[in-house]
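Read through the structure below, which is laid out as structure tokens, and then see the notes.
Of the protein chains in this complex, one is absent; all others appear in place.
Our next item is chain A:
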Amino acid sequence: MSICSSASSPAPIPRCSPGLFVHLADSGALDQDYIAQNTSGFDDALARARSIAGSVTATALATGLSEQDVATFFKMFRDTDRVVTLYSQGVNQSAQGTDKVNAILNCHLATGRIGKPGASPFSLTGQPNAMGGREVGGLANMLAAHMGFTPPDIDRVRRFWKAPRIATHEGLKAVQLFEAIHRGEVKALWVMGTNPAVSLPDADFVREALKKLELFVVSENVLSNDTVDAGPHVLLPALAWGEKSGTVTNSERRISRQRSFLPAPGEARPDWWILSETAKRLGFGDSFNYKSAAEIFREHAALSAFENEGSRDFDIGALTSLSDDAFDALKPVQWPVREGEASSERFFAKGGFFTNDGKGRFIAPEVPSLRGETGASRPLRLNTGRIRDQWHTMTRTGLSQRLGAHLPEPFVEIHPDDAGKYGIVHDGFARVTTDYGQCILKVVVSDGTQRGTLFAPIHWSAMNASHGRVGALVQSFTDPFSGQPESKATPAAIAPYEFVFRGFALSRKQLDLPPNLLWTRVTVTGGFGYLFADNADLSRWPAWLESVAGEDVADYRDFGGGVYRAASFAGDRIETCLFVGPAHDAGDWEVVKSLFVADLVTDDQRRMLLSGKSGEGAASTGPVVCACFGVGRGTICETIAAGARSAAEIGAKLKAGTNCGSCIPELKRLIAATDTAPVKQAKVAGAVG
């Protein structure tokens, strides 16, 4: 029913949940039978909740919401039997993430709203196959098959695998791992399918740490990213998503067969094959003599059922004897699927928690406090997250010209009040500084961001942006239990950053731009696009262009007006195109991009090319809002101006928002912006992560 703490708020604590818990207790909404029969720790947890936020007023104060909204939310939760609480990285990715989740779980345990149709807490994890990773023990605090590091678990896995030297305690979680590498305590690292030099907090520190390793191995499906560029001793060609064969598990514990639909390119191999071959070279050939993913899956299933008998939740024993063909044809199946029993068991509706006494635990959260301190020099909180168009560090989604067309540059979002306070201007640039690093980002002024906070997306890296490695800004405090970093509340300062010139370049091949330039690389149809801002003398550009262009060049110079534009051609096709202009009139690349796509630029188009406008003088339709149908913001604003008052009406006219629908929030914001103030420039940025 509700998301109380969203990603775009760095709400540091389970701020709503304790108040809600107290409210449920005080208004007789508790499921006393469920609490008595299936849980423990209720009294302590409630007492702690009272001390944190004992009333609607206290909750309103702590959350910054109005008392009325808080009261309404409490009442709705109380009076609705079927409540699903969906929460994502705004809750999880924090140094108090475990407490936040526990506080949510407390509300559900206390009302017995768990494991029932339409009533449950539900974590929306962002990772691909995050669940599958946990099942096989892909976390530092887990052994395989959902087993932990309790002595019985260690002993069981050791015996199953006949592995006398099995790990006997938790490993280092990501942030701590790199601290240990930096201290020289970890000397060898194998990175598979992740990009820690971008994605981890204090990412510059991570990049430094990588250079200290005595053995650094990377399995990747791209030739270049920030981690690969940190210089692994061994780079192994791994398979990408569509090339892999195996299983994945979704958030309702459903295991699905993932079949490859692309052949393995070049020498790329499955991760299991690479691991097995390495093990063989290390002298463990007998134990790693796997022939297929199916064989590994059967062993995995067998371990999950090994000495289980219902004592552990993860049990897929019924799949232990799947034939290769049956594995290949496996239909999605929800675990547990115990040997001899039917699947589709619901957990926890009638208790039956996987604890020693079978009871669910109420856990009293700590009194909340953020780890980093704001102060005079760091007055704001930097929240980081995702935008709808990009996935993680853009190594894959960054290749899509459609996705890149919407929000092509790294940016920082700031509330209008804060923007005014710090002299920050919409569409200008700002330097964001934390104790860990700094970035220079494009500014989006938007009341979609809370006062006192900044929001910056996490996706850009040194591969595609000169000053946009937001990971380098993030503090590395972590949650004591989950190890999740405090990624959404780093103390930060913001200051305007001026550029004399702005511009863009389009090219068939990647470019080495002049030094001391702020730039972002964007995939565009037919090649690469670069958006940049510059403070150096304009005269450096003609010489630079000459160094990258061939004989056939057209250029336009108005140095007095701060303008230099040029295009080089191969036959009738544009090879490279460069537009530099004053910051207030940087030029719009949409029209130029459309000509860049063409294999044949007509003489008339070439005549008008360097105007940056179409031959008819028509303005471009602006940045793409609806990526599915390629509908630009300008077109949408015109339609709104012509009377469209809902996303559906816009969809009927322009198709925008009628396919994937991910732009509908932005459509609504554009409508709202038009309603309140009929200005041309709507301040929107679609931060959703």
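Of note:
Criterion: contacts are C-beta pairs under 8 Å (C-beta built on N, C-alpha and C of every residue); 3 or more make two chains touch, one makes a residue touch a chain; residues count from 1.
Here is the rule we use: contacts and distances are computed from a predicted model.
Hidden from the displayed complex is a chain whose UniProt protein name, among "Nitrite reductase (NADH) large subunit", "Fe-S cluster assembly ATPase SufC", "Phospholipid transport system substrate-binding protein" or "ABC transporter permease", is "Nitrite reductase (NADH) large subunit". Set against the missing chain, the residues A:W391, A:Y422 or A:Y556 yield one that touches it, A:Y556.
From the options A:Q334, A:T525 or A:S611, the residue with contact to the chain not on display is A:S611. Of the residues in chain A, those that touch the hidden partner chain are 552-561, 563, 569, 581, 585, 603, 606-608, 610-611, 613, 616-619.
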